[in-house]
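For reference, the structure I am asking about is given below.
What you see is the complex with one protein chain gone and the rest in place.
Take a look at subunit A:
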């Protein structure tokens, strides 16, 4: 045995990484003359101690779960889909078209229709890079990132020239009809005496994200397609030898990945804004990479990492509200977490592994 136990790999390494990131963040906050303890309390208080704070944390977590899953699925086939941002934008277009032009009788049916539409739009946007990778060998990293810019330009064109209501300044679509409004947590969990999740944007699409986690787990570890994706990711030549078509796996994986990224728009566009705005993806497509890295490309890990980043986003907003810590520094704190959990992973893993192994030798 030259590996450390699974629990240490899955739990201890990320926890230590986060603690290290927190320690360095504390030093940074100290350096600009603020108190890191009160800052941390403010973050916890704003993000976790009130139901409305939870509403925001879970709202962000929903976004990050979708985009994190999108990146994770592509990772299983050793592909690096960094086009989540563009796929989410186009997914938003799918949601908007479904909500604006189809007369839905009830939100639950609208949710199913919009989910399908967003997934199809997102998948279609990932199809071209996937096809180019499979058939032409154009590297997926380059093509997906280029497609982010194209997506943003397409969206801008459609909003300004087609969907924007006459006379409106803002490049945004008109409001969706009321039948498509998704129930928010406030409507779902508040009773007449106590109002929970007041004014917060978390909505029923959170459960769609949880469902997506379960389905991705089933797909990757319990189906033949998932096996083929993992086999292809581990060794392309061996997969070929076993009769797995690289073209098929590449394209299908990208379709699933793009579809998941597109579904993120359910939360932002249908659940929160109830209209299509230009900037609906809000960088969640890129953050999905960090979420997938930290979550070890496993749905459970992705979900937990998404919760952590949701906390950082909402807690960071609280810092910006009530302290003079500038928003750039909030970004620095988030970046430190990404740096330690993603890029510097081995820095913690290797010494930890050595410690565990020395213990084991002692046993023998």
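To be clear about the criterion, a residue touches a chain if its C-beta (ideal position, glycine included) is under 8 Å from a C-beta of that chain, and two chains touch if they have at least 3 such contacts; residues count from 1.
We adopt the following convention: contacts and distances are computed from a predicted model.
From the set "ATP synthase gamma chain", "Nucleoside-binding protein", "Protein AaeX" or "Insulinase family protein", the protein name that UniProt assigns to the chain left out of the figure is "Nucleoside-binding protein". In the complete complex, the hidden chain is touched by one of A:278, A:307, A:332 or A:352, namely A:278. Screening A:101, A:241 or A:321 against the full complex identifies A:321 as the residue touching the chain left out.
Touch with the hidden chain on the side of subunit A covers residues 37-38, 41-42, 45, 49, 56, 59-60, 149, 152-153, 156-157, 160, 164, 166-172, 199, 201, 268, 272-273, 275, 277-280, 282-283, 313, 316-317, 320-322, 326-327, 330-331.
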